[in-house]
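Only one protein chain is missing; all other protein chains are in place.
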Amino acid sequence: MDALIVVFLTGLICMFIAMAKKPVYVLITAVVGLMLAIGLLLSQWFNPPLFQLNYEGLEFTKIGILFSSLALLFTFLIIIGGYSYFKKEVEHTGEYISLLLFSSVGAVCMIAFTDLFMFFLGLEILSIPIYVMVGSSKKDLLSAEASLKYFFTGAFSTGILLFGIAWVYGATGSFQLKEIEVAISEGSASGPLLSIGILMIMSASLFKVSAAPFHFWSPDVYQGSPNAVTGYMASVIKLVGMFAFLKLFTVTFGDMYSLWSGALYGLIVLTMFIGNLSAIGQTKFKRLMAYSSIAHAGYALIAIMSQEPGSDWNLWNYMFSYGFSILTLITISIVLDDKEDEFSSYKGIGRKNPFIGFMLVLSLFSLAALPPMAGFFGKFMVFSSAFNDYPMLVIFAIINSGIGVYYYLTFVIAALSKPEDDSLVPVLKPSILQYIVLVICAIALLTAGFFVV
Amino acid sequence: MNLETFAIIMGGLTIGSALMVIISKNPVKSVLFLVLTFFFISGNYILMNAQFIAAVNIIVYAGAIMVLFLFVLMLLNLSKENEPKNSVFVKFAALVAGGILFTVLIAALKDGLVIAAATVDQSDSIGLVENLGQILFTKYVLPFEISSVLFIAAMVGAVLLGKREKQLID
Amino acid sequence: MELLLAPLFVALLLAVVPKQFVRLAGIIGTLVILGITIGHVVTFSPNNVVSVFDPNATTKFGLTFKMGYDGIGLFMVILTNALIPVILLSNFNRSIAHEKSFNAMVLFMQFAMTGLFLAMDGIVFYVFWEMTLIPIFLILLWFGAPERKVILTKFFVYTFVGSLGMLLSLIALSRLTDDFSYESLLAIKLVPKSAFWIMSGFFLAFAIKIPVFPFHTWQPDTYTVAPVAGTMLLSALMLNMALFGMVKWMIPIAPEALNQMKFLIISLGIIGVVYAGVIAIKQQDIKRIFAYASISHVGLITAGIMLFNTEALSAVFLQIANHSLVAIGLFLAAGILENRLNTRDLCQMGGIAKVAPKFAFWFAVTAFASMAVPFTSGFIGEFLLLKGLFSYHWIVGILAGSTLVFGAIYTLRAYQLSMYGAPKTSGFEDLKWNELVAFVLLSAVIVLLGIFPQIVLDFVGPSLDKIVTTIQTSKIQIK
Amino acid sequence: MSVDQLILAILALPLLGAFFNGVFGKNLPNVLVGSIATGVMFLSFALAVIVFGSQSEEKIVHLFSLITTKDFSLNARIQVDALSMWMTLIVTGIGALIHLFSMGYMKKDAGYYKFFTYLNLFIFAMLILILGSNYFMLFFGWEGVGICSYLLIGFHYSDVQKGMLNGIAARKAFIMNRIGDLGLLIGLFLILDQFGTLEYSELSAAMLIEANQPTVWVLFTITMCLFIGATGKSAQIPLFTWLPDAMAGPTPVSALIHAATMVTAGIFLVVRSNFFFELAPMTQEIMLYIGLVTSLVAAFIALRQNDIKKVLAYSTVSQLGLMFVALGMGAYTAVIFHVTTHAFFKALLFLGSGSVIHAMSDEQDIRKMGGLKKFIPITHLTFLIGTLAIAGFPFLSGFYSKDEILAHAIMHSSIIYTFLMLSVALTAVYMFRLYFLVFHGNFRGSEETKNHLHESPWNMTIPLLVLAVLSIFGGILNLPGIVFHSCKQWLSHYLNYNTDGLNLVETEHLSNYDSILLMSAAVALTLIILLVSFFYYVKKGKLAKEDSSWKGWEIASGNKLYFDEIYNFLFVKPIEWLAKSSYQFMEIMVLNKSISGLVGAISRSGLIVRKWQSGIIANYLFWMVLGIIGLVVYYLLKF
Partner (left out) sequence: MVLATIFQNGVSIDFYIVLSTILFVIGVVGVMIRRNAIILLMCIELMLNAVNLLMVAFSTYFGKSDGQIFVFFIMVVAAAEATVGLSILVMAYRNIRTTDVGIFNKLKG
């Protein structure tokens, strides 16, 4: 709770500090605020929080603390890694950063919610700033288009979510997760109203994590938005969406497992295949990332499918590795800052800039689940937890990993091979901040897998 | 005229005006029909004894939001019937899809509704300002406070997007 | 532990060495590593299992980090560590040797392979297994022939998909055990059906890397586009991992399926022997011939592994060593030809023996070793393997034996077309000193192992005995 | 020095010589290289003689163990007994002479040191083959001599015109040998499976006990496999075509490897394995007939060959066939005797032909020779002796050895005897044809060649003379006992304890009367042929016909009975076709296409999936609605 307040206040302060037209101050404020917030969150792991309210709309479980600090950490990395973008238009720096901070407030709400109020509000607080951020490079036609698409599909899915919530409310008579759970387990609420409601909520959640067939927005939006925002969507929003999904469905709707698991099974398979198949032959970097993120949503949802205990941990690991991989890639694309975002502009980058090349290999192979990168361990844990109940699903996922490696590899080859004309390949000069981000990501990707004790 | 008939008439009117929203070719007419729909929905609220919500609905939706819509319509000079038409096929497909959605939803409900039993005494007072205010500022104060973040974000966003860039002035 | 970390350390060190010293530093580094390895070999008694690293911790998903070696593991390590200096040496005068990235990648690969051979934990094995893919891929990508990209993608995806099979098997096993340490994996009792699938998963990974017919199609293409050093690494070292994996991991983990799979895998191996041998006869590309030759040879080894008795397995390790030595020699020769003639087409070669007698001689020695003539390491190994296969079934034995004939046909054809006849080109430079030393070292080991194969057998025998008897006593009877 | 050390020295000397020449020979003068190589050979021979003289009973020298496993062990061991020592004597002795000859013959060759390295290496491998105490050592040497043979056949690999052809001949030899080797190897596996050992002594001991004997079929298979191996190395049908081609090698090589020593390895193998063969009568029969057919076929082909070495090569094949006939009849000692004499006179003939070729400036076609006796008298004389010996002229070595085989044949069956006589007669025919065409008549070569005609140097003629003497008196070794009773059948007796197998066969001998009768028949035949040939070629001055004027059987003979063509059609072409088509069909079409097809299918489906991503919001919303409908329908259907 206190972390929430700190982040919110930081956002507010940022807005005002921005009036000084000194982006650095904004950055420092945001960094300090986020670090404080993360520290406060982590301290809750051991101690009770400083503020305690009567209202119990938010509850920080241990896994919740982990997820929310990870979300804040991702935001932190996005802010410092994307600083070069944010400071471009000095008068907007404060707004950009505070919008991201507000959004991360929503993220924390959406992780720690205990009733559907907070879930819904958190979702909206998470999304609305991002609708704006997607369109934040105003001169860019594609950015506007992306923003429009994201907004309309997002609002539409909000409608669906609310419709589902209403039906669930109608069936159970409550918005409290605990009470809903009790109502379901007592059997007093079973029936079409509840079932359809749950399926509707599932549709909206699938929309947030961009799973088929609710994924269509993501390639367009990822491509159109500024790089930093794409990174935020791919890392934070996906992380939060996954966790909310997990929380709602494995705990609250856990007794309706037989209802949603069958549907989710099919959609996971569909998601993985659509994501991976569409990614083949892409020539735009961020679009590729989007499709790969769709596929990864499919893999991560397997963690939710599995009924083994500890699926939240598996999910955390998975999203951890995935987030860091994506952040690495996004940071590199921010460094490269290529408007066209074509593969061809990445040609030879890795060869000319060994560190960038190393990071590219690391992150792409982590996405492709090549050990020893963290991505492998995430995938391994998720898959092995589901193998007992859904061997076929895991086999599908494995097949998809095989398809997936193909397009990651095309990109690695493009980035690492020697270009025909060496002079055309730019020597990249990442800022210190970007170096920091990349190093953090490298450490996380290389070591994380081994320390899941 | 008993309540049931009244409710049915009210419902019918709501549906009718809602249909007009999507049928009207002129955007301004659509907006006006939407306002009308909101009024009918407020009527439904009143039927259900939710006076506060009914009032808020009219003030916020019909009063504020729809005015905003109208304002933007006028600002962008979109009041003419110049909206490009979707092809018949798309419309047909959309209608079929909508029809199927409706059908399956109703078909699902036909299996028999099980609704949480109305355990609490259905008192008349729950929809009143006093009662709602009481709950909103005690039990639901946190969402209330949090929604301020939402508004600030929306505000900042609107400003960010709405502000004309210097270079864009032409 | 220094055994494992030394290559990594050297690899990192190479990144800071000035560019003009990098090739020297690479060789010195690998020699130091070889020294360390020899230290381990000297103090090793074949009956032991030496633990290298054991933090006594288990992660949530059962990773125990255990590493150690027994006879076969250490044998593979010494083989790898002894061959890598030779590979570096044989490429010493090529431009590739001056590349930091090349040297570092070779060392990194050495690190990964050492880790693989030392792994005493299923996950660790898998991790290192996949890790080897990265350096070799980068070497091929950076230094391969211009038309490499499509082929490399095929290679990478193919092998990766194969290892996903192994991953699937490990995932399936994860339900049956608390951790992935070697002992726990061996202790798992499987029903035959699941054992069959688990073994198939492992086999897919190994079969593609070895490669066994019909999973071999990536191999000739990849070998041809790879730089010489890359081909050597691929053929001499990479596939050893798969063969090692079959012996140490695949069969001991799922021995219940051994009798089921035996026929299938032996058949595939033998088909590979004959098929690749036949195809090699009419190829024009010299690297391709040796690539098919390699498929043919390893097919025999694969079939031999499935016999799974101490005798055949000892022969397998002898053959692994032999194949590595011969592959390096042959591809070195092919590389020299390609490098100096700018072609791999046999029809455009000829008469080189006249202008480069030293090369002709050492190439001949290697070629003969490849044909498994007496006094070379291939002879005894092949003899034992063929004997084992013959005892398994006489048809299998005869088909496998055809490798004697086909091997002679394609090897001699390749040798004669390139070396014999009137010189077609002038100015073919004879062996440089480094190439000569490499050839001499290889041939020396080849002959040494040809006359005293028992040293290998004694080294790996006890460990193999242990594996075989564990399986026989605890689980099933090997038919 | 003890016998152990001596025997080791015998083995090691050639190896040392090879090693020394191979490493340092390049920079040493040719004379030194040749002398070293020849020197070690003579030394080796001398040591062999000492061992031969001092050693009277079987002795096994254990060197080291190659492999020891639980089930069996393969050891490097040497067995010193009568058979092996006798063969050693032949190999080292003839080898030494041929080394000496080569010093002159190869004088101008660029690869002089290499040649002697290979020769020494060959001797080493051959010694391992015959001295080894088990089949494994035999196989070791067996393969070793194959390689040396390969290297030496293709010795002139960089020849401008014939380099490639030499290489192909060498390859053919090696591959055909390899096919035989495979048979031998399988035989070894069978033996190992049955008995668990490969040691001769243990095996023969085991075979003596009836309980240990395997079934007839197993024994048949084992012996057949061994015999297949023997056909490869000893150039029998169906694997004989490599030997004539092998004449591409330098002539001393043909003399040493492809006449005197290596090709008799197959004979040696069968003699060594007599304990198996004796109990496998079916194999013996097969061996007999194959030997007979080979003998006749080769002799027939030799009739119309015009290359001096080819004639001798076919003659070798024919003689080897003869030996296999004898082996089929169980006449082991007779065979060894014939091996010995054959080594003498065939080496002599080959060296003589080498001398001729040397004189003729590397011309091998007998149509271009003629009247050479004036120019190269020593060669002529020795060649004549060799010819007479092989033709079975009375009291020369070939006469006795051939006679002994014939004697066995008539005891076996008169039909076989008849055919053998035919073969012997054919031998005489083509050998006299060769002799007369080369040495008599007028010189038919070019003037240039004529001017260069010269007798060979001493180091070439001395071996010729020595061998000539041996060819003349070689028969003494195993006199049939008609003349000198005291040394009757000395060699047979000497070899007996090695070759009498399981003591099942009583070596019978014809009575003196029958012997003399047979001998007279053979002598008469030879003399008649000699006279006819003399009249035909010398008096009437007939020359070898041109290829185009061949008629009837001559075409068949001249074209080697089309064996090469038939093999080409039956084996080479199909395998090449298989290689090409399996590459084109299986590899490219099926395997590669299936992979690329799969990849193509995946990326095509990717294109289809990407089409859905139309970029239009309405479509996206439409899909979402469809998704919801799908979920509800799923609910309706399932619940």
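Letters are used for the chains, namely A, B, C and D, taken in the order the chains are written, and counting of residues starts over at 1 for each.
Throughout what follows, contacts are C-beta pairs under 8 Å (C-beta built on N, C-alpha and C of every residue); 3 or more make two chains touch, one makes a residue touch a chain.
What you are looking at is a predicted structure, and each value in this text was computed from that prediction instead of being measured.
A.B. asks: For the chain omitted from this view, which of the shown chains does it touch?
C.D. replies: A, B, D
A.B. asks: For the chain left out of this view, which of A:Y25, A:F152, A:F343 or A:F358 touches it?
C.D. replies: Checking each option in A:Y25, A:F152, A:F343 or A:F358, the one touching the absent chain turns out to be A:F152.
A.B. asks: Against the chain that's been left off, what residues of subunit B make contact? List them.
C.D. replies: Residues 2-4, 7-8, 11, 14-15, 18-19, 21-22, 27, 30-31, 34, 37-38, 41, 44-50, 52-53, 56-57, 60-61, 64-65, 68-69, 72-73, 75-76, 78, 83-86, 90-91, 94-95, 97-98, 101-102, 105-106, 109, 113, 115-116, 118-124, 126-127, 131-132, 135-136, 139-140, 143, 147, 150-151, 153-155, 157-158, 161-162, 164, 168 of subunit B touch the chain absent from view.
A.B. asks: Just checking the interface: what residues of subunit D touch the absent partner chain?
C.D. replies: 610, 613-618, 621-622, 625
A.B. asks: Name, in rising order, the residues on subunit A that touch the hidden chain in the full complex.
C.D. replies: 116-117, 120-121, 124, 128, 131-132, 135, 138-139, 141-142, 144-149, 151-152, 155-156, 158-159, 162-163, 165-167, 169-170, 173-175, 193, 219-221, 223-224, 282, 287
Everything below uses one rule, namely that only the chains that are shown with their structure count from here on.
A.B. asks: Out of A-B and A-D, which chain pair has the most contact pairs?
C.D. replies: A-B
A.B. asks: Using CA atom averages as chain centres, what separation in Å is found between subunit B and subunit C?
C.D. replies: About 70 Å separates the centre of subunit B from that of subunit C.
A.B. asks: Spell out, as numbers or ranges, the residues of subunit D touching 2 or more other chains.
C.D. replies: Where subunit D meets two or more other chains at a single residue, that happens at 599, 626, 628, 632, 635, 639.
A.B. asks: Among the residues of subunit C, pick out those that touch two or more other chains and give their numbers.
C.D. replies: none
A.B. asks: Name, in rising order, each residue of subunit A that touches subunit D in their complex.
C.D. replies: Within the complex, subunit A contacts subunit D at residues 148-149, 152-153, 156-157, 160, 192, 195-196, 199-200, 202-203, 206-207, 212-214, 216-217, 219-220, 259, 262-263, 266, 273-274, 277-281, 403, 406.
A.B. asks: Taking the touch rule as given, give the residues of subunit D at its contact with subunit B in the complex, in rising order.
C.D. replies: For subunit D paired with subunit B, touching residues are 618, 622, 625-626, 628-629, 632-633, 635-636, 639.
A.B. asks: Spell out the residues on subunit A that touch subunit B in their complex, using ranges where they run on.
C.D. replies: Counting only subunit A, the residues touching subunit B are 8, 11-12, 15, 53, 55, 57-58, 92, 95-96, 98-99, 102-103, 105-106, 109, 117-118, 121-122, 124-125, 128-129, 131-133, 135-136, 138-139, 170-174, 183, 188-196.
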